[in-house]
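Missing here: one protein chain of the complex. Every other protein chain is in place.
Per-chain residue numbering starts at 1, and chain names A, B and C are given in the order in which the chains are listed.
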C-alpha cells in the first residue's frame, strides 16, 4: 500500500508569534490535504461531490498527536492512509513530516451523509474502491 | 466546581458552503476560549504570559468529538474544565453547547514550556491554583 | 453624528511572525465590525438579513490606508461612519485606533443585491434610516 502524498507550505499568515504554525491552521492543512486526496487520488473534486451528488463527509471525531512544531517556511509532506472503512464511516490518517521528523499524526473519522438530512449514507462503490487502496 | 464559561458567535466567515462551522474554524474557537480563560479566569493575558514570562502552553494532543453542527448565527456557550493537572501538563476540556444540545466535546492536552528551548517547565504556582478550581 | 463604535481584540492567531496583525486578518476585523453594526446599531443580524430577506451587501470597492501596525494584545476601537448612501450603494468608513493613534482608515463600498440574482436592489427604508444617522 502506497499512501497518498501531498505537500504543504507553511506560509507567513499561518504562524503565531513564536514562529510556529498556529494549531487551528494545522486543521486547515488537514482539510486541504483531504481536498487534494479527492481531487488527485479519487478523481472527483470534493466540491463536485457536495454540489452534484449531495453527499459529504463531516468530521465526527479527531485524535491528533502534535509531535514537533512546523515553522514558517517549512515544506511539509502529508501522507494519507485509511485506517477505517465501514459502510458509511471513513477514517483517514494524516502523517505530516519534514525529512525524517514526524510533526503530526492525526486520525480523522468522518461519516458519509446526505447533506439535506445529515443522515448517514453508504459510501458509493467507486469511491470506496479508491479508499481501499489506502487501507493500512 | 463551576466551569469557566464564555460565549462564541458563529460568524459569516466561519461557515462552509453547507452553512455549518468549517471544522478548522472550531479550533480557532477553542483557542479563543483558551485566551478568554487566561484573561478572565487566570487574570493574566496569554499574550503577556508569552512576552513577559517566556513560557507558553503548546498543544501536544487533542481528542475531539463533533456531536452536532454549529450553524451561522448560532451563539454557542463554551464551558471549560480541567481534566489533568500535572507538574507541567495541563489538560483542558471544552464542551460547546447551544441550549441543551452539546455540539463539541474536546480534550486538549498542553504542556507548559520555556519558549526559548521548548523544554517542559513546571506550571507556576499562582496559575496552578487557578486551574485547580476547574478540576473535574 | 455619533459613529458606531465597537472593540476588536488582536489575538494570538492574528499576528504574523513580526508580531503585528497580518493584513488579511484586518479585513476579518472589518467584516466583524460590519456584523456588529448590523446586530447592535441596525437591530438586525446580518445572518438574518441574508437568510430571511434574501439580500446582502457584497463589497465592490475598498480603499484602505494602513497607518500604524496593530500588535498582539492590542485592544482596538473601531468607529464606523457612512460616507455614501445611494439607492443601492452603501459606503462605510472604518477608522481603527488605539488611544489617540489611528491604525487604519478604510472606505468599503458595498451594493445591496438580491442574493439569487446578484442584481442591485434598493436599500430597504428601515435600514436606510439607520445608516442615515451615521452619515458624515
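Everything that follows uses one rule, which is that a contact is a pair of C-beta atoms (placed from the backbone, for glycine too) under 8 Å apart; a residue touches a chain by one contact, two chains touch by 3 or more.
The shown structure was predicted, so the numbers you read here are calculated from the model rather than taken from an experiment.
Summary of contacts with the chain left out: across C:13, C:69 or C:91, the touching residue is C:69.
Even with one chain removed from view, chain B keeps its contact list with that chain: residues 12-13, 15-17, 19, 22, 24-25, 72.
Counting over the whole complex, chain A has residues 11-13, 28, 31-32, 35, 45-48, 51, 72-73 touching the chain that is not drawn. Contact between chain C and the absent chain runs through residues 17-18, 20, 22-25, 27-28, 30-31, 50, 56, 58-66, 69, 115, 118.
In the analysis below, only the chains that are shown with their structure count from here on.
Computed from the mean C-alpha positions, the centre of chain A lies at a distance of 23 Å from the centre of chain B.
The geometric centre of chain B is 28 Å away from that of chain C, both derived from CA atoms.
Counting partners per residue, chain B has 28, 31 as the residues that reach two or more other chains.
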